[in-house]
Every structure is written in C-alpha cells, then in structure tokens.
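Just dropping this structure here.
What follows is part of the complex, with its chains left where they were.
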C-alpha cells in the first residue's frame, strides 16, 4: 500500500542489511518496521535518517521519553498517520503511562485550539517575546 | 494588525477584567499579552480558554516545562507565529535552557523530516502499533 | 515584501487592467487589493482565479456570508495570514456581526482541538459514516 516496494531483509543489499541489523540490535526487535523497509529504496536516506534518529533521540538535555512526546505532537499536527502510530508505541516502550498519554493529548488539543484561534485572530506578537 | 480590536484593561467589561486580573496575578505580570486582548472580544472564549490553560498546563503526570515544549512543537508544525513566540518565551520562563531548546528544535526538525518522508512514502502502519 | 513585484494599474497590460476594472466595479472599490496585484504577474492566473472567485462566491445553495465564513476557516487552518485578513474583512463587508465572528472562532477552535485529538488517537472511521 506504499508508493514504493517494501524491501525485506532477505532481498536487501549488504549496506541496507547492515542498517537493518543495527536497528534490530539496538531496539532488540526481530524485524525492522515498515518505515525502514520503505526508506531502504534509497540506501543513502536509510543510513542518514537512522544515524540522525540515533543521535537526536538519545537522552541529553531532554530525556528520551520527553523527546518521543514531542515527536508524537509534531506528527499529530502534521497528520502523519504512520508517525503517530510508531512514536506513540515508542513512547509506551520508553515508559509513557496512560496518565502521561492523556496529558500529552490534552496539551496537543489545547495547543491546536489556541493555534486555530491565534491564526484566525492574527494576533500581533508582543515585543517582549522577541529574542533576536 | 489583528482581525479584531485588542481590548485594553481600561476598556474591558468587569468579567473580562476579572480574567485579566487573574492572569496578571498568577503570572506576576503587569499586563496580559495580546492573545488575551484579542480573545476578549468574546468574553466566553476568554474565560473558557484561560480556564483550560490553567488546568491543562499545570504540573501533573507531565511537568510544566515538558508541557510547554510540546506546545511549542505543535505550534511550529501548525505555523502559528504568535504561539511559537509566546510559548518559547513561556518555556524559557519555566527554566528551558539553551541546550534544551536546541534539542527541542532537533526533535521538531527530525519529526518534520520523517513526517514528510512517511507521508510521501505512504508507509502502511505495522500491525504491532495498533492498540485499539 | 512579496516574492514578486506588485503590479499597479498604471503599469498593467490591457488584459490585466480589464480584470482590475471588473474587480473595482463589482466590489465598488477604488483600487484592487494586493493579492490581485501579485497574481497579475501571471495574467492567465489572474483571469482564471478572478473568474472562479466570481462564480464560486456568489449566493447559491449557500449564501454569500456562509461562504466567506468557510473561506476564513480554511485559511486559518492553512495558516494563510493574507487570506485570513482579506476574507475576515470580506465577511464583515457582507454583514458578519461580532457575535457571528465569535461563533465562527469558537467552531474553528473546537474543530482544531478535536482534529488534534482524532489525529493523535488515530480513531478508525465508523462504518455508518462512509457513503461511497
């Protein structure tokens, strides 16, 4: 149902297999999810995105769960069905409780509502909010 | 520059003033920001949104700063200029460090990128991601 | 500040002037607004969009004001600053009252909120909602 064929491990080139194996080992899963199988049509994209995911999503000044919550929020605002599903699952795997999920949804809902209002009202930015 | 007049405290009705005073007291500011002055054209919306903001944004299963980060993320994805400005400032006021801001931006950038990819590839959702 | 020069009546070609004159006459204004001056860089687009605006926005099964309200709603959701401004003004010119504006904003706000929730929850469509 994708716009490109999904590339399975058995049919993958060595460089694609290497990324698949890295994903499987790091995430302790038996198979990579469909996003990577679609992305593998461009081995460069596959390597580049996976490298960026590993770097950006690791704990740093923000912890790993907070990063997943932000990821879900962006994906919902961008109507990315696949990304909402995969990163909600990732957030759960990183310990998101039902109470945290409910609060995430409440903030997304509130922000969406006030975004709609501010975009309708075309509110001018207050001078004190401008940093640069 | 808004699509409605901004209502200043001096010209506000008693019910609008009551909300303004509550905002000023809770946030320890001398004046409310433009969003509320625009929203005050509908006193019901003003009361309802402020009440929701107070409820949703208070610390709970997620802390107050995490909620602001999620708010900024949704607002950036929705291209809401005003909301990005006001909630970036709110996040700073709640302690967001430059390092945390940089990581917030890195997650927004990565999510936007993979949203674009998944929406272009129309990747089918893996069965294990479906909860309901 | 546009990405193309704005073409004033004095510098316009005869075919562009003809559209400008039609807009001015129909709307009883002294000058066309900036959208048309930018669009005039492509005379075909100018004619085609103006023709479509005249056809679609005239009263039919829906009255002219209802159509402007729908226009504002789409423009706010698409974060189109210019379009929100121009069509809010158009709705006022067609009789939108402050009470109607407030209710328009309330529906936009509610829809934005539940859009954010449904996109986060990825709610499956109920069978009874499917017509085709």
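Each chain carries a letter (A, B and C) given by its place in the written order, and its residues are counted from 1.
To be clear about the criterion, a residue touches a chain if its C-beta (ideal position, glycine included) is under 8 Å from a C-beta of that chain, and two chains touch if they have at least 3 such contacts.
Keep in mind it's a predicted model, so treat the numbers as computed, not measured.
Enquirer: All chains share one sequence here; work out the copy total for the full complex from the 3 shown.
Expert: My count for the entire complex in this file is 6 copies.
The rule is simple: only the chains that are shown with their structure count from here on.
Enquirer: If I superpose subunit B onto subunit C using their CA atoms, what angle of rotation comes out, to the nearest 5 degrees?
Expert: 120
Enquirer: If more than half of the interface residue numbers appear on both sides, call it same; otherwise different. Which is it for subunit A and subunit C?
Expert: Shared-number fraction above one half, so same.
Enquirer: In angstrom, rounded to a whole number, how far apart do the mean CA points of subunit A and subunit B lie?
Expert: A distance of 20 Å separates the two centres.
Enquirer: Based only on mean CA positions, could you tell me how far subunit B sits from subunit C in angstrom?
Expert: 26
Enquirer: Compute the distance, rounded to whole Å, between the mean C-alpha positions of subunit A and subunit C.
Expert: Measuring from centre to centre gives 34 Å for this pair.
Enquirer: Please output the residue numbers of subunit B that touch at least 2 other chains, ranges allowed.
Expert: 3-4, 45, 49, 74, 78-80
Enquirer: Sort out for me which residues of subunit B touch subunit C in the complex.
Expert: Of all residues in subunit B, those touching subunit C are 3-4, 41-42, 44-45, 49, 74, 78-80, 132.
Enquirer: So in the complex, the part of subunit C that touches subunit B is made up of which residues?
Expert: 79, 84-85, 88-89, 98, 101-102, 105-106, 109, 116, 124
Enquirer: Along subunit A, where are the residues that touch subunit C in the complex?
Expert: Its residues touching subunit C are 72, 76-77, 79, 81, 84-85, 88, 104-105, 108-117, 119-122.
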